[in-house]
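With one protein chain removed, the remaining protein chains of the complex are shown where they sit.
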């Protein structure tokens, strides 16, 4: 490896740390100061405020369901994309990345156009059968699924590709059927990738804002998630409340990436 | 965290032994699985996105043009594209630099820096806006009150797009063959020449992919701007905010028209990614 000279090394180091510090570390740390400005007082208030508790509960419910759906879908589609050949595979493989690049606002609008009960493509009929998607939990789960869709796939596909299908073929030749091969060989090999995918999806799902804002209707105590509550609190000059809820969300999301970064090196040493 | 990672080798390319082309190797069980997966994917993603294109065409070509060329919409598009390009430019320089420092430098606290890079990815966007307000808003401890200005838009976009280039370049830089650099050095190349002629060309596809993702994300951003930019028409209103105000006013056709432009950018970026990934994996 070609070494850079010491002054250049220091310059690069200072630039990198300085940029990340000013853009991320310092701003994020202000939230701790703001949230604990009154000690634990604000948190006591938050957890006794019915609206906040409902918003946090709803957020967890929506996120957990969306993550479970994306887990099953993500692992399944990863297996199909890596282990099988079929016409249209390349297109499908590119399209599953699409949600990464689509604006949450566009996601919300697109679901609204198809599933709203008034004039949506499917929504109108679904409404007649008594199924409401927009302005209900179902729509919020779908919006969350949409935005977090590629996360599991992007973790699992590289690992599946890397481990190859040798072990699976060996299992088949030893008499294991498809289900046994998946449960005993494939799943243990992709276990960590699945865990990362799930943790990251969870972080993304808990924090979803734009798409959920559009499809939920944002009704307090019913379809108002934690992120929507933060916006409302801030706009109604309840800064302390906004910072307290934000702190809870930020804490969980930072916890998620710390968990992933601690788990990850384990895999290398194995 | 490799969520935003473009892993050159990570795409599902068919194993070389089976040059099966478009032939299917699906079994009965996997066909059923594919059927269910594609149905769900269509209901969730493809049909809704198609609905945007269909709805935007609802008022015909001239209606579409009128919506897009409305001065307030044009201002939003100009602002969004301008700031997104600016931020992508910053990311190309800073992202590559940070990736370099993370891979080639060693210092106390480097692993912390590595984790912090991922925070913008995991942090809820509304919270991101709020924390940036804390440092760069009214009452800023460093005296930079950028709230409700163009600077605020840039700041928010720079925050949410930070991980993309870092995380696409980092793995490529790690895999880079040191022998090649040493060979170049032994042939008399200076450090800067080695970087420009040897390292940079190998990083270029990763930088391109990261830049594409970062541009797409910047164009798409909504949550972090809501509190920070003030959404003032003609000054700080970005495209996504414009779409949302169309939705709130009930003019879904206008919303769909603007959204279709954003969708086109997203599709373009996905195609770029696909091409870059294939080129990189072919180079092997």
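Letters are used for the chains, namely A and B, taken in the order the chains are written, and counting of residues starts over at 1 for each.
In this section, contacts are C-beta pairs under 8 Å (C-beta built on N, C-alpha and C of every residue); 3 or more make two chains touch, one makes a residue touch a chain.
Note that contacts and distances are computed from a predicted model.
Per the UniProt record, the chain missing from the shown structure is "ABC-type quaternary amine transporter", taken from the list "Formate dehydrogenase major subunit", "ABC-type quaternary amine transporter", "Cytochrome B oxidoreductase" or "3-isopropylmalate dehydratase small subunit".
Listed residues A:176, A:195 or A:258: the one in touch with the omitted chain is A:176.
Only one of A:29, A:132 or A:167 touches the absent chain when the whole complex is considered: A:167.
The chain omitted from view is touched by exactly one of A:58, A:185 or A:230, namely A:185. Against the chain not displayed here, chain A makes contact via residues 163, 166-167, 169-177, 180, 184-185, 188-189, 270.
Quick note on the criterion: only the chains that are shown with their structure count from here on.
With centres defined as mean CA coordinates, chain B is found 16 Å away from chain A.
The residues of chain B lying in touch with chain A in their complex are 1-3, 5, 7, 9-15, 18, 20-27, 29-30, 33-34, 36-38, 40-41, 44-49, 51-52, 55, 94, 97-98, 100-102, 104-105, 107, 111, 113-127, 130-132, 134-136, 141, 155, 158-159, 162, 178, 181-182, 184-185, 191, 194, 213, 216-217, 219-223, 226-227, 239-240, 243-244, 247, 252, 255-256, 259, 262-263, 265-267, 269-271, 273-274.
Those residues of chain A whose C-beta lies close enough to touch chain B in the complex are 1-2, 4-5, 9, 12-13, 15-17, 19-20, 22-28, 30-31, 34, 73, 76-77, 79-87, 89-90, 92-115, 121-122, 142, 145-146, 149, 151, 154-155, 157-158, 160-162, 164-165, 178, 196, 200, 203-204, 206-210, 213-214, 226-227, 230-231, 234-235, 242-243, 246, 249-250, 253-254, 256-258, 260-261, 264.
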